[in-house]
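For this view, one protein chain was removed and the others were kept in their places.
Chain lettering (A and B) follows the sequence in which the chains are written, and residue indices restart at 1 in each chain.
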Amino acid sequence: MKLHILHRTRFNYAAIVRESFNEARLQPVTADAQVCHSFLLKILPSSRLSHYLDFYFNYVHLFDVTQPHTELVVEATSTVTTGNAPLLPATATPAPLSEVAASARLDRCYDFLQSSTYVEVSPELWRLALDATAGQNDMWQAALAIMRHIHGEFRYQPAATNVHTHMREVLQARTGVCQDFAHVMLGLCRAIKIPARYVSGYLYNGPADQLKGAQASHAWVEVYVPGHGWCGLDPTNNRLADGHYVKVAAGRDYADVSPLKGTYRGTAKRQLSVEVLVTRLEDNEPSYPAVPAGAQRSDSFAPGPPV
Amino acid sequence: MLSRVANSLYWMSRYIERAESIARLVDVNLQLLLDFRNPDDHALEAHWIPIVQSSGDEELFHRMHPRATAQSVTEFLVFQTENANSILSSIAQARENARMVRDQITAELWEELNRLYLFLFSPRARELWRESPSDFFLTIKNGSLLLQGLTDATVVRNEGWFFTQTGRFIERADKTSRILDVRHASLPARGVPAAPSQADALGWSAVLRSCSAWDAYKALHGAEVEPALVAELLLLSDDFPRSVRFCVRHLNAALRRISGVHEGRFSNDAEKLAGRLLAELQFSTVEDIFDIGLHTYIDVAQAKLNAIGEALFQAYIFQAFHTPEEHELRQQEEQQQQHSCPTPPA
Partner (left out) sequence: MATPRRTSRPAIAGALPKPFRQYATGEFFDEMIAPEGTVRPHYQHFLKHFGAVSPAEFEAKRSAVDLAFLRQGVTFNVYGDSQGAERIFPFDLVPRIIPADEWERLEAGLVQRITALNLFLHDIYHEQNIIKDGTIPAHYVMSAKHFRREFVNVKVPRDIYIHICGTDIIRDDKGNYLVLEDNGRCPSGVSYVLENRRALKRTFPEIFEAGGVRPVETYPAELLKMLNYIAPAGVAEPNVVLLTPGACNSAYFEHTYLARQMGIEIVEGRDLLVRDQHVFMRTTKGLQPVHVIYRRIDDDFLDPTVFRRDSALGVPGLINAYRAGNVSLANSIGTGVADDKVMYYFVPRIIKYYLDQEPLLPNVPTYLASEDADRKYMVENLDRLVVKAANEAGGYGMLMGPHATVAERDEFRRRIEADPRNYIAQPMISLSRHPTFCEGEGFGGRHIDLRPFILYGEKTVIIPGGLTRVALRKGSLVVNSSQGGGSKETWVLYGNH
């Protein structure tokens, strides 16, 4: 599926601010079946842009606006072709749960089995995970069971949580948004030694929602399946990540992939507005390769020059 | 020199000077009360209110105290840390500024300032004040003089020293003018005033003593206190070290030593404004001043001193922030993922 994405973030400050230094993780990856054909990042007030690849091979753009300003606009546009089918069908049984501990020894999995900023792998979580996966012998089926469990037991409720809500609080309240659902799923998977990572990106949900302006960025989870690699599961929608999903960045949790974060000096009074528009393009509509060589995603732990 | 260091030296010096000025002002006026014959509440109020006014914090005073009495005014000007310009606040801020640049000042200076600070914030300070207010104020005045003497005697005459001088003289000029202004209610709006009544004369001599100018005055004019002569000494004297003219002359000189720009030229607004104010003081007579009206004249002079301080800040403190709010570091993070999450097509 070929998609065009517009992601515009606007900060309006109540008074003049300055010394704004920021990092953006907004460029979709080119990995597996997904190809990012073009990407443009526009900052206003205009600012010099630079970039690097972070530890998880996400594209990070850096910019600073040091002069006094009252508005900051960050606008990312990209064209992406996604693979249509999920990597692994829902019925597959690729690896027994009993063997999953072996992957814990893989370098690439280490980070995704530990507690992280917003996820705590606790004994309590382990008991929950055992309940949720009772009767499952296959790790992929166990992960699907966890996804179903979360979808069934947790209520989607905007504004119940905030950007810094920890998984612990979500477990208590049993409500949250996609970010929170993903954090809970990471915790449950990691508790039974299934390597799991956080993915930020977009979900194309057809022309209807587009008209309602209901689009936003999205978050889901990938689990590591031996012999197959990282496979996406969306606990918010109880669904496998397929061609409707555009992957932007992956990490241990939200803290690693925050689309935009930074600091500035000045008033705390500000307004944030975000617009996301995902449009489907005809497959033969032109798109322009804008991803420089070396931007390919690699999942190996060794951070040598990616191939 | 780092802008922060220059700024700290400037304020350290200003706050030390400020504490000393307040100590002298309160001390002299407490003593003056002893000369009052059966003062009623109204007379006391009339005595103290101008003193509170001269501190520039009248509004805050009225919020904290229903009436101006010896007790409430002393409390406010000396001990209350809610008043950012009280003696305790001033010494605390002087010390805080010194601590920030501990390596740039001499050990003697730091130790003495620290000692004064520890004394003022100890129970002993109030005890001494209750036992003998004049001993208490003497301790503060001596402390400040010792600090200034130590600075004079131990500090290398480098850029930092000239920032210290700038702070000292701008504060001293400001305080002298404020103390002189305390008696303005007893004067005609314009014109050279007539000889004062006996009670008024006492008030004017208190003004002189508040500025340590009593001896200087006597030497020049004898014991007869005349407001015009007091004003002339405190505003225009070229030789008396607390007169506004003397202070502005030294302020101007210090500014020029910082930039290396000669007299008659200027490289920034602070130098321009200081040079202008100095010329005006040099080419004014006390008659000119009373033509305008003493109170009006002092008001304008204070505004000019403020403008010099502001210009100094702009010239040397790169990208100055005026309020803590402007400087506060904030985090921003896109909270997009807490907005409504998309649902897939049916």
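Just so we're on the same page, a contact is a pair of C-beta atoms (placed from the backbone, for glycine too) under 8 Å apart; a residue touches a chain by one contact, two chains touch by 3 or more.
The structure displayed is predicted, hence computed values, not measured ones.
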Review point. Which listed residue, B:L2, B:A84, B:A189 or B:A279, touches the chain dropped from view?
Key: B:L2
Revision key, fill the gap. Had the left-out chain been drawn, it would touch chain B at residues 1-4, 6, 99-100, 102-103, 107, 110, 114, 118, 159, 163, 258, 316-319, 329, 331
Exercise for review: Go through chain A and note every residue touching the omitted chain.
Suggested key: 19, 21-23, 48, 50, 52-56, 62, 64, 66, 105, 107, 110-111, 114, 261-263, 301-304
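Heads up, the rule we're going with is that only the chains that are shown with their structure count from here on.
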**Study point:** Rounded Å distance, chain A centre to chain B centre (Cα mean)
**Key:** 59
Study note, to complete from the structure: Touching chain B in the complex, chain A uses residues 9, 11, 15-18, 20, 22, 156, 158-159, 161-163, 177-179, 200, 202-203, 205-206, 208-209, 214-219, 236-237, 239, 244, 254, 258-268, 270, 272, 274, 276
Exercise for review: Within their complex, state which residues of chain B touch chain A.
Suggested key: 319, 321, 325-345
